[in-house]
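All protein chains but one are shown in place.
Take a look at chain A:
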Amino acid sequence: MVQFANVIVYSYQYMLDPKVAGIISKEMQKESVVVFDEAHNIDNVCIEALSVSVRRQTLEGATRNLNKMTQEINRFKATDEGRLRQEYNRLVEGLAQRGNLPISDTWLSNPALPDDILKEAVPGNIRRAEHFVSVLRRLIQYLNGRLDTENVEKEGPVSFQHNIYKEAGIDQKMLKFCYDRLHSLMLTLEITDTDEFLHIQTICDFATLVGTYSQGFSIIIEPYDERMPSIPDPVLQLSCHDASLAIKPVFQRFQSVVITSGTLSPIDLYPKLLNFHPVVSRSFTMSLTRDCICPMVLTRGSDQLPVSTKFDMRSDLGVVRNYGRLLLEMVSVVPDGIVCFFVSYSYMDQIINSWNETGILKEIMLHKLVFIETQDVVETTLALDNYRRACDCGRGAVFFSVARGKVAEGIDFDRHYGRLVIMFGIPFQYTLSKILLSRLDYLKETFQIKEGDFLTFDALRQAAQCVGRVIRSKADYGMMIFADKRYSRHDKRSKLPGWILSHLRDAHLNLSTDMALHIAKEFLRKMAQPYDKTGSGGRKTLLTEEDLKEMGETRM
């Protein structure tokens, strides 16, 4: 199908994640133009594509898979030894093993990408199926042993390779070929149910990645989740720190790659993160017929005390109350839907509890219904559905959601579904996370990006992403409130995308609740007036055919 289509639209994991890309994207031509839309999170996707986490369940599952494979091998030995023999011969010849595919197209399908991997032959000690299975058993055993640790351990790939050689006798080259060898074995054994064999595949991915890369990765073993230290839940994570690794083959393979999003800001940071040289890099302003977005930075509550979700202030009762008053005032003047974003689930729970105790939540419910996003997808979908219904029938509703949650990323709150979005605080990442810390270290060493800069960039793009949910077309209108005193600082504010900044007037930078309320009232009245959709005078936003011709001529 792929080669007959003119335009192919799919999730960009299909292009970036090597495991999937091998199946789907291998038939693309070099001349194809690749467009990554909504690519503000592309670095995270790249990193996720090359990160593997191994838990106890994974290891147990993998052991089961191996048992099954051993059975299969024995069965084949008894019935059809010729096949195994044939495979062995193929590997000996050092051919690329997957069917009859032309060799130039095989690169995309390997999780580790350097070209040299395919030119080498599979090492001798894993060529035989039973040998390979026993190598995998040793690997799993070793990983099991590592997971038994009591402390958090952090290691680079090189020392991990060294350890594994010492303990289990598996060298780097064997690790490197795990993925290919497994694949070949599964083909030979005619195993089609890949879902069942997911666990062993994860282990092989892990092995191949560890064996291939000596830089840009780290292996972190955590015996328990930091938020719940009493429950043992050991996890071994191979985390990639270098987003450029996964996207590099795409840049090499295709002639033109376009990366675009509404919230790519600051735009000069992306080439650094992804390690490429942009041919053209442009930031476009929005052409709007009227000022239909109204961003505001709210720094103080109605009692003039500063509000913030800074660590030392977030549980302050005054701040919680001021946030509550802000929402309460806003629900009484904004029609239909309001969306609120909090910095984390735990903070949302805490603040809603405290609003409930002080009766603020009850007062909010007098004006609008309240819906809350939870970590459960089904529950959230139900809440969203009812939220939409409440907006439709005029009852009005508030949706409490979390930045970086599912809702913040993919759900639109356009038109009356979101007339106002309030961003409570700055959504910084959980800075004590080991993975984040090691990534920050890596970024600092390799790309000279300061920790603070990266954290702010990441938080602000999330914030922009959240508030960008409310406006999806020119006919739409919406207000955005950034409720944190830190937004008024230049280093934070300047990282917001241009289309928000251009509407952020100086007078709206340091507001208190009552001032914001007044502005909101005025804005909503103004936006409710009928207007000329095509734009009038100098603010023409729709091009006619003549305009296009004229533009064409001036270009000539």
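Methods note: contacts are C-beta pairs under 8 Å (C-beta built on N, C-alpha and C of every residue); 3 or more make two chains touch, one makes a residue touch a chain; residues count from 1.
Keep in mind that, in the parts below, contacts and distances are computed from a predicted model.
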| note | Of "General transcription factor IIH subunit 2", "PROP1-like PPR domain-containing protein", "Actin-related protein 2/3 complex subunit" or "Protein FMC1 homolog", the UniProt protein name belonging to the chain not shown is "General transcription factor IIH subunit 2"
| request: May I ask which residue of A:His416, A:Lys434, A:Arg489 or A:His503 touches the chain that does not appear here? | output: A:His416
| field | Contact residue for the chain not shown (choose from A:Gln29, A:Ser315, A:Ser332 or A:Thr544) | value | A:Ser332
| request: Tell me which residue among A:Gly394, A:Gly410 or A:Gly552 touches the hidden chain in the full complex. | output: A:Gly394
| Candidates A:Gln57, A:Asn151 or A:Gln529 - the one touching the absent chain | A:Gln529
| remark: Residues of chain A touching the missing chain are 332-336, 367-368, 391-396, 415-416, 419, 521, 524-530
